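Every protein chain of the complex appears in place save one, which is left out.
Labels for the chains are A and B, by order of writing; each one numbers its residues from 1.
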Amino acid sequence: MELSNISISGLIILVIACLLVIALMVVNAIVMVYAERKGAGFIQRRPGPYEVGPWGTLQPVVDSMKLLGKQIFVPSNVDFFLFFAAPVLAFFPVLLLFLPIPFGPFLTALKVPDGIVLILAFAGFGLLANLLAGYASNNKYGVLGAGRAVSQGVAYEIPMILALLAVVFQTGSMNLSEIVEAQGRWPWSWNILCQPLAFFIYLVTLVAETNRAPFDLPEGESELTAGFHTEYSGMGFALFFLAEYANMLLVSFVCATFFLGGYKGPVLDGFWWTFIKAYLVMMFIVWIRWTFPRVRFDQLLNINWKWLLPLSILNLWITAVVVNFIGK
Amino acid sequence: MSNFSFLNPFGVLDEPGTYMGDFYSHNFSKKAKEGTVILNLGPQHPSTHGVLRVLVELYGEYVMRSEPVLGYLHRSHEKMAEHKTAYGFLPNMGRVDYLNAIGWNWAYAASCEQLAGIQVPERAEYLRVISAELNRISSHLVWWGAFVLDLGAFTPILYAFDDREDLCDILQRVTGSRLTMNYFRFGGVGADGDERFFRLIREFIPRMRERLKMYRALVTDNVILRRRLEGIGSMDADMCLRYGATGPILRAAGVRRDVRKAIPYGIYDRFDYEIPVADRCDNFGRYWVRVEEIEQSLRIVEQAVAQIPEGKHIVDKAPKPAWKIPAGESVFSVEGARGEISVHVISDGGKSPYRVKLRAPGFSNLALFAEAAEGTLLADAIATLGSLDLVIPEIDR
Partner (left out) sequence: MITAIWDQLKGLYSLIVGMIVTGRYFFAPQKTVHYPRKVVDPEDLAAYRGPLELTRGKDDESRTRCISCQMCAKGCPGNCIKVVKGTEGKLPSTWVYDFSLCCLCGACVEVCPASAIDFSHRLYLVVTSREELVMDLLADLKERVAANPLKPAPDVPAAAGQKAADAPSAGAAKNGEV
C-alpha cells in the first residue's frame, strides 16, 4: 500500500480504529483476567473472584486500580531507558497488529492485500520487548527469562508461519478478508476441516508464542520467579500483562480468521462471530494452562524442531501438491 | 571509607566484582569457573518451599555446582528440650515438621516411654497407627501438590488440599488441631476417637481411592510430567547410603528399608501392607513410591479401623506434666513421611531431659541434592529439589 493512497477519510478511520483497538485491548484484558480467574477457580472447585461486585465482576477493575497506585520500583544499576522502554514496546506494536483483521464483513481498519504478512512481521516485536525487559532489569532471572523468551519465540514462529502458509496456499490469497470469504458459513466448510494438521500446529505454536502454560518458560514461576518481568511493578507490570492478553486475543483472532470461518456463522454474519470464536479459543488456552505442567526448555525446542517443523513442512508440501494438481 | 555505599556499608569492596553477596556466596563464588553465573535460589523463591537457600553456579542453564545454605528457620528445638520439662517439650514435636507432626510425636513419646518402661494400651496403639498413617497421607498429599506445582501445574495442589482438608477434619476430631498436632502422651494418646471419627475415616478411604485414580489420570500418566521426571536426578543406592538418605528416596533407589518393617515398632507387624520399592533411582521413582505409599497407608488404616479393640486410650496414672524421665538414654526410630525419624533422649533424672537429639530425615535427604543436581538443567534441579520432599523447619529444627 502506498502512502499516497491514504485519503483524509482513510486517515480518520485509521485514527478511530486505533482508539477502538486500544479500548478493545483494555476491555479484553479486564474480561480475560476475570474469565481466566473464574475458569481457574471453577476447575479448582472454588468460586474465583467473588467478593468485589456481583460475582466478583469488579475484581479486575479493582486490581488494575491497585496496579496503577503501586510504586514504580526501579532496582539499582538498571539501564534506565531500556527498562522503561520495554513495557511500552511490548504494548504498542500489538496495536498495529489488530488493524488488518477483518472483524466483520465491512469492519476492517486497514484493508491491505497482504494482511497476514503485516501481522507476522510485527508479531516479533513482542519478543524484542521481552528481551529488553530481561536484559535491562539487571537481574539474573530476568536475563535467563529473556534468553528463553527469544529462543522460544524465534523457534515457534517458523512452524506458525508455515502452518498459516498452508491456508494461504489453499486460498491463494494473503488478504485476510478473502481468506474468510473463501470459507463457508457452516463449521464443516471451515478451514479447520481441510487443514486439521495446520490447525493443530497453529494451536500449539499459539500457546508458545503467547508464553502461556505449558510453554510459559520465559516467566516460569517455579524456576525463574517471574522471568523477564521479575523487576517490574505497578504500571510496568500492568503493561506486560495487557500485552500478554492482547497477544492472546490477536492470535485467537488470527486463528478464528484462518481456521474457524472468521465473521461467518450459521446465521447472521457479523463481528460477533469473530469475537465468539476468538474467545472460545482463548478459553481453550486458559483450560490448557490450568491442566498441564510446564515442559522443560530442551523439550520445548525438541517439540518444535523435531516434530512441529517437519510436520508443518510436510503439511505445506501436501497442500501445495494438492492445490497444484487437483485444484482447490 | 572512600567507596562507601549503602549496598556495601563497610567498604570491603576492593574492586567491582571481587566480592559478591554474603559469606556463603562469597566463598561459593571463589571456585566459580570462567563464564558462569552464580545464582541465589532463595531464601525467597517460589519453589524452595519456605526459606531454603540454594546457591547454584550456572553455565547457560546448566547447573555446574550447587550448595544448599541452611539455617534461615532455625528455632533451636534441641536446646529448648534442655529447658522444658519432658512433658512440656511434647508440643514442640508438632512444630518440628509441620506436615508430619504425628511421626515426630511418636518418636519422642516412644523414646521417653522406652526409657521409663511404660506399656501403651492396645487401643492407644491402634489410635497411634491410624493417626500416623493418616498424617502420612496428608503429608504426601501436600508434597504431591507442591511437587507438581514446582513442575508448573497449579491445579493439582488444590485437589490435593481438597483431600487433605478431609484428613484435617478427621485428625482434628482427636488431636484438636489441624496442623501442629500434639496428640501423643507418655503412655497413650491425648484423646479417644469417637464414633464420628471412625465413620469419617471409613467414608474417607473409598473416596481417596477414587481420587487416586483421578490423580493418576490427571498427573501421573501425563506425558509432560513423565518426560520431566523420568531419568532425571539420579540418586542410586550407593549415593543414598553414603549420604544417609532414608524414606521414599532410599526406597526409590531400590533399597527395601522401612522402619515399620525393619524394626517393627508399635503394632505395625499386625497389618498386611507392602513397602513400595522402585529401582529407577530418578525423580519419577520417588514420585511413584510416594503415591504408592498413600495407597498402602490407606490399607493400614482400613485394617486398623476394622481391628481396633475397646479399651483405654491412655494408661492409668499416666505421667503428669511435672513427670521426670528416669535417668538413662534411649533412641527410638519411626518411619515418618520423609524418612527415618530418630529421637535420642538422654536424661539424668532431672526435671528436663539432659539432651535431646532429633534426627531429621530431611537434613540427610537434602545433602543428596548438590550431587544429584550437578550437570542438570535449572528446571530439572528444581524438580530434583522438589522430589526430595523437603520441609525446611524440619531440616533446620
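Rule of thumb we're sticking to: a contact is a pair of C-beta atoms (placed from the backbone, for glycine too) under 8 Å apart; a residue touches a chain by one contact, two chains touch by 3 or more.
Predicted, not measured: the structure shown is a model, and the values here were computed from it.
Shown as candidates are B:P46, B:G60, B:G88 or B:G254; the residue that touches the absent chain is B:G88.
Among B:E203, B:D221 or B:D238, only B:D221 touches the chain left out of the display.
Not every partner is drawn; the one left out touches subunit A at residues 39, 42-47, 50, 287-288, 290-292, 307.
Summarising the interface, subunit B meets the missing chain with residues 84-85, 87-92, 95, 155, 159, 162, 165, 169, 172-177, 180, 182, 185, 190-194, 196-197, 214, 217-219, 221-224, 226-227, 314, 320-322.
Assume only the chains that are shown with their structure count from here on.
Between subunit A and subunit B the centroid-to-centroid distance comes to 43 Å (mean Cα coordinates, whole Å).
By the touch criterion given at the top, residues 7, 37, 39, 45-47, 58, 61, 148-155, 158-159, 162, 218-219, 222, 224-225, 227-228, 377-380, 382 of subunit B touch subunit A in their complex. On the subunit A side of its complex with subunit B, the touching residues are 40, 43-46, 76, 140-141, 144, 213-214, 216, 220-223, 225, 290-299.
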